[in-house]
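The block that comes next holds chain A.
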Amino acid sequence: MDVVFGSFPFMIDHLGLLLSSTGDHLVISLIPLLAAIVTGVPIGVWLGHAHRGEFLAVSVTNIGRALPSLALIAILIGFVGIGTLNAVIALFLLAFPPILSYSFQAVDSIDRDLTRAARGMGMSPLQVLLKVELPLGLPMIIAGIRTSAVLTVSSATIATIAGSGGLGDVILNQVAYGMEGVIAGAIWVAVLAILIDQAFALLLRISAPAGVKRLQSANAA
Partner candidate 1 sequence: MSDFAPAGDPVIPDYGQASDCVINNGAFCTDWFLSQWSTVFWPPLVSHIVMVAIAVSIGFVIAFGAGLLAYRKKWLAGPIGMAATFLYTLPPLALFQLLVPFTGLSLLTVEIALVCFTLIIIFQAVLVGLSGVPDDVRRAATGMGLDRNQLLFKVELPLALPSIISGLRIATVLTVSIATIAAFVVDDGLGSPIIKAVSSPFNTQFVGAGALAVLLAFALDGLLVLLGRVLTPWTKARS
Partner candidate 2 sequence: MTQHSTGTSITFDRATKTYPGAAVPALDALDLEVEAGELVCLVGPSGGGKTTALQLVNRLVDLTSGDIRIGDRSITDQSAIALRRTIGYAIQQSGLFPHYTVADNIATVPVVLGWDKARIRTRTAELLELVGLSPVETWLPRYPAQLSGGQQQRVGIARALAADPPVMLMDEPFGALDPITRVAVQDEFLAIHRAVGKTTLFVTHDIDEAIKMADRIAILKPGGKLAQFDTPANVLSDPADDFVAEFLGAERGLKRLALTTVGEIVTAGTTGAKAATTDGARPSTTGWPDVEATMTLREALSVVSAARADGAIVHSDGSRLGEVSLHDLIAPPAAGEDREGVRA
């Protein structure tokens, strides 16, 4: 218990260390996350739009979920070596599956009657995608990014075994920082994960099309 309280003075004394570790942590989390968004969203949306590749999307998700982050990072030590690149590749591999599968589901699960009606009114496939599928699927796409963002920030903690820096360095270095430092780092990264999760929760609420939101609140009432 004392250790927990002791972690707060530690935070004040080592604010510089924690801030720079947080900075590193965000960098090694954000780069793979952005890469996963840039690749996963278009592929998922395209597959969903074409109603193809469900098996691929489901398999990638299942394997992604089963793959322990620790094992992935460790295996990459052997093949990529230690350092930031290792962490970035590992975290990308972890962040990609949820984004792909949510994006796929987001578009694939839209009521076929809606897209049929849109096509029947003379919309081109691109217009159907931009005017119907993307607006309606956006909340779910963002939900996928949210899942991946939390996962990436979480797993970045472990990436420290590959020497990538970040808050994991503090959490796993009891020798240098003592148990107070370990706890301080743990609290810090926990708060970071929760803040990121909540930020996406907010974004999710904003992103729902007005009509859909009204529908949801009407259903909830």
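Simple rule for what comes next: a contact is a pair of C-beta atoms (placed from the backbone, for glycine too) under 8 Å apart; a residue touches a chain by one contact, two chains touch by 3 or more; residues count from 1.
A word on the picks: all candidates are chains of the complex that A comes from, given by their letters.
Keep in mind it's a predicted model, so treat the numbers as computed, not measured.
J.: Check each candidate in turn (1 or 2) and state which touches chain A within the complex.
T.: The answer is candidate 1.
J.: Which residues of chain A touch candidate 1 in their complex?
T.: 1-4, 62-63, 65-72, 74-75, 77-79, 82, 150, 153-155, 157-158, 160-163, 168-169, 171-175, 179, 182-183, 185-187, 189-190, 193-194, 197
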